[in-house]
Structures are given as structure tokens and as C-alpha cells.
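Remarks on the structure that follows.
What follows is chain A.
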Amino acid sequence: MSLLWFVLGQLAEIESMGSSKKIITKEEWEKKLNDVKIRKEDMNKLVMNFLVTEGYVDAAEKFRKESGTEPDIDLATITDRMAVKKAVQCGNVEDAIEKVNDLNPEILDTNPQLFFHLQQQRLIELIRNGKVAEALEFAQEELAPRGEENQSFLEELERTVSLLAFEDVNNCPVAELLDISQRLKTASEVNAAILTSQSHEKDPKLPSLLKMLIWAQNQLDEKAAYPRINDISTATLEDPGV
Partner candidate 1 sequence: MPVRVPESSMPSQVSDDNAGNTTLPPCTLLSVGQAFSGTQNVSSLQKDEAWRVNVRILGCDLDHGYLCGTMEALNVPMADTPVITFWEGEIVDTKNYTFFTNKWGATSDDDIKHWTKFPSFSPLQSQVETDGGKSLDLSNYPYIFMRWKEQYFVNVGTDCGLTIAGFYYVCFSCSDGSVSGFYYDPNSSPFQKLELKSINEGRSGFSFSSYQLQ
Partner candidate 2 sequence: MPTSAAASSSSENQSRPVPEDIVGRLSSSMASYEIKLKALRDLKNQIIGNRTKKLAFLKLGAVPSVVSILSSATAAASCRGGYDDNLDSIIIQSAAVIGSFACGFDAGVQAVLDAGALPILLSLISHQNEKVVDAGARSLKLIYQSKLAPKYEFFKDQNLEFLLSLLNCKNENVTGLGACVITHSCRTSIEQRALNDAGVVRKLISLLGGSVIQRDSSLESLAAILKENSEVILKFVGPENGRALNDVIELTKDKHPRTRLLACMCLVVIRNALPSYLQDLQIKTKLVLILLELLDDPGQVGEEAPFILSSLIVGKEDMQRLAFQENVIDKLCCHLEKGSLQAKRLQGIFLALADLCSRLESCRTKLLSLKALQFMVDAMSHDSAEVRAAACICLKNVSRSVENLSAGTFMNESVINPVVQLLCDTSTSVQVAALGAISNVVVDFMVQKTTFIQFGGVKQLVELSKSMDSTIRMNAVCALRNLMFLVSDRCKEAILLELTQSTLTSLICDPEVSVQEQALALVCNLVDGSTDGIRHVFADNCSLLRAVVRQIQSASKVEVVIQGMYVLTNVASGDELHKEAVMDELFPTLPGGPQSIVIKFLQSNESQLRTAAVWTLVNLTLPNSSGAFGRAVKLRRAGIISQLKNMMNDPCLDVKLRARTAFGQMMTLGDGSP
């Protein structure tokens, strides 16, 4: 976070200086970085927010003990939420639905789009497992009525059912539905809905800060050569190339 504000600050400073491209050495940069004061508690909160939102319950628990940062949500609820998420990721959608309903029956009753996507995922899993007859019956009984209620659901349903029409489902225009990424997409949608129902942010703050850092660096690139971070995971400051 400190780096971000710092880069933004540099950006403004250099902007005011004019057009010539400035070169900043690593030493200068680190010295300036050290002058920026960030409260430790704020950093900890940011980390906790990430762990809680992403569902790393053990890590969150450990981090709570080590840093004394209190999470803004009951950690037990994370376990339930993760179980749901995991069930979808494993293709066990029916189980996931039951778990969500145990957690809070309102979620799927008041969120038709999410409910449809879960049912759609269920259909995809049936097709993946080659249960054609069952898939057709499920599509007709459970999904078709939803399609009647909503035009865009109908279109998605038609797309999904078309999976059944291809010999080689892995090489068809709708193959992406069978991809693991589809499961992840559905899983993260459920995750977000549960978080919202618990009055919690559905996205962690950290990634958006990182996005902003990248944006700021790109802006700064045009004005100056400076110790850039190319690898976010290590956050190594590269020597400014000329």
C-alpha cells in the first residue's frame, strides 16, 4: 500500500516538472520509500480482509493470534462458506445448494440469477458425466420454467443444452461450459452472494490496490525511469533501465 501511494505521489511530482524523462536511482527511491509512514494495524486489517474474504480460515485464525487483528466476521461462518464453494468446485452442486439453504434460505430464494447458474452448473455436471437422459429431464423440469420467467436464462439454457448435440463436446462452440473455469465462475458467484448476505464485502481490498499499483506504474513509465516492480509476488524493485 505504501508503495502505491508513493508511486502516485511521484507521479504527481514528476507531472509538475515538465516533459523531460527523469531517472530515479534505486537508492533515491528506497530512501523516499522509507519516509512513507503506514500504520501497522492498517496493513494487518488489509491482510485479514483478504484472508476472510477469500476464505482462508486457518490462516485467518493464525493471523488473528499472531497479530491481534480481529476479523470483522465470525470465523465459523467462513468454514460453512468454504464448504459451499468447494462443493461447487468439485462439481457437487446439489450438495452446495443444500448447504447454502442451510446457511440462509433467503439467498437462493431472492437471487434468481444465482439460483439459475447453480442449476445450470448441475446440468453441466450431468452432461459431463454422460447422463443424457437425466440431463434432459432435469433441463425440462427444473430449468425450463426458469427460462420462461426470464429471457436471458432461456438463452443460456439453450446454449447449455446444445452441449448434448455434439459428438465431441471438447471441440464444440460451447466447450467452455465444460471447462473447470465455469465451475470456478459459479463458485465465486455463490461465494459473493453468501458474503453479501452476511453484510460483508464480496471482494477483498488487496487485489484492487495491486491493480491500482500497476496502473500507477504504467502512468509513471511515460515520465520517468525508476525502480519498477515487475513481479508482484516478490515485489522486487528492478534497477531502472535507461
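These made the cut because all candidates are chains of the complex that A comes from, given by their letters.
In this section, a residue touches a chain if its C-beta (ideal position, glycine included) is under 8 Å from a C-beta of that chain, and two chains touch if they have at least 3 such contacts; residues count from 1.
Because the structure is predicted, anything quoted here is derived from the model rather than measured.
K.L.:
Mark the candidate that touches any copy of chain A in this complex, from 1 or 2.
P.N.:
2
K.L.:
Quick one: in the complex, what on chain A touches candidate 2?
P.N.:
It comes out as residues 90-92, 94-95, 97-98, 101, 104-106, 108-113, 115, 125-126, 129, 131, 134, 142, 145-146, 149-152, 155, 196, 199.
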